[in-house]
Each structure stands twice: as C-alpha cells, then as structure tokens.
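One structure is given below, represented as structure tokens, and several questions about it will come after.
In this view, the complex is presented without one of its protein chains, the others remaining in place.
Entry: chain A
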Amino acid sequence: MDSAGEVVNDGKITLEGFTVAARAFADKWKRHNLSFPPWSWVPLINRTLLKKEEGYLSLEKIIILSSVDESAEEESLDVTADWSEREESIDHTVLVQNVEDEAHYYDYHIVYSASYMVPMLYFRGYSSDGRPLSLDVIKRDLPSSSVSLLLESKWTFITQEEHPYLNRPWFKLHPCGTEEWIKLLSESSSSDGCQMPVELYLVSWFSVVGQVVGLRTPLEMLI
C-alpha cells in the first residue's frame, strides 16, 4: 500500500498521505480562496521527535454574522394582511435584530482518523465573549440546505465529542461512508482509470464536507 504516490483504491488515506494531502490542500486554498484566511498546519507537539510529522489543519476565527433577518421576514409573511399588524411586526424585527445581531466565530479543524483512515471535520462556534455556541444556535448559521440534509439523511450527522488532542468538547461532522463517496468521486473524475493523486484527496473531500458547514471550495482548487 503505497502511501505518498496515490490514494488507496478504497477511498481511504494513510497518515503519511494525509500529511501530504493537507499541505497540498492548504497551498491551493491559499492561492484560490482569497476570500478566506489560509489554513494552518498544526504539528502535534509530542510527536515532533519523530521524523514523520503528524498534525492537523486549522482554520480559525471565521466570522459568520448571525442575522435574524431571514427568519423574521418569513415570520412577517405569515402575519395577516392587516397593515397595523404588519407595521408592528416590522418594528419587532428591527428591535430583535439590534439585540441579536452579533458575530459568531467558528474554528474548523481537519483531523486524521487512524481508525477509519479518513479525515474528520471538527468545528466549534463561539460568540465574541468566547462563550461556546450550542448546536441549535450553530444550526441556524448553517446553510438551510445543510440543516435539512442533517435532519433527514443517514449519511451525515453532527455529534459533540472530545477533540482528539485538545481535551475540549467540539462538534464533529460524521460523514458515513466517506471512503465510498471519495471512491466515487475518484472514479468519476478520472477519464483514463488513474487513481486520484493523494494531493487532491483533501480538496475532493472538503469540496463535499465543507458545503455542509457553508464553506465552499473554489473549482480552481479541484484541478
């Protein structure tokens, strides 16, 4: 099972492969995704004695402005046509917006799972005073398509688990069968039957997983 040359046939990746793929992913992101800060590689301190470096990718302090605009608008649409009532509800909207409009900060870590031999996305949200956001609040920040996906599908769900290295509760995105859909991506994107080069593994993975949390992967990265 060659680690650096190509992705393993079955959609999984080795630890060495993950390190290579992570660097390639971070490089491409830096070049093509200028609307976002770059990902950084965080080496695992207690592993630095080894020749093989281990670590994870980190993207932190991404600001998502929480707005109640959309939902408030929807609410006001449900209200009857009575003008005075509508006026009242508009005022209510403005009032609520002033109170609740605040920045939510998000940290994302891409961590390798040695058990499943695929990457996992860990994330957490917090307000400007550092207080963690609950999953209900976070779900409101996610694209509405994700929320229905999460609620309905059996292929992905979010759980609260301990970060593998930081001794703190984070949220983890569980895409079931990661290796299966990576395999599909790999097969569908290659015309001559070649396997996906390991450098593109995380790019492909993130192009799917990132969408669930509202982070889009520019198409240029997939080349």
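Everything that follows uses one rule, which is that a contact is a pair of C-beta atoms (placed from the backbone, for glycine too) under 8 Å apart; a residue touches a chain by one contact, two chains touch by 3 or more; residues count from 1.
Rule of thumb we're sticking to: contacts and distances are computed from a predicted model.
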Per UniProt record, name of the chain withheld from view ["Autophagy protein 5", "Alpha-1,3-glucosyltransferase", "Two-component response regulator" or "MMS19 nucleotide excision repair protein"]: "Autophagy protein 5"
Touching the absent chain when the full complex is considered, from A:Ser35, A:Asn167 or A:Ser188: A:Asn167
Among A:Leu34, A:Leu65 or A:Ala114, the residue in touch with the chain that has been omitted: A:Ala114
Interface residues of chain A (partner: the chain not displayed): 46, 49-50, 114-116, 132, 160-162, 164-165, 167-169
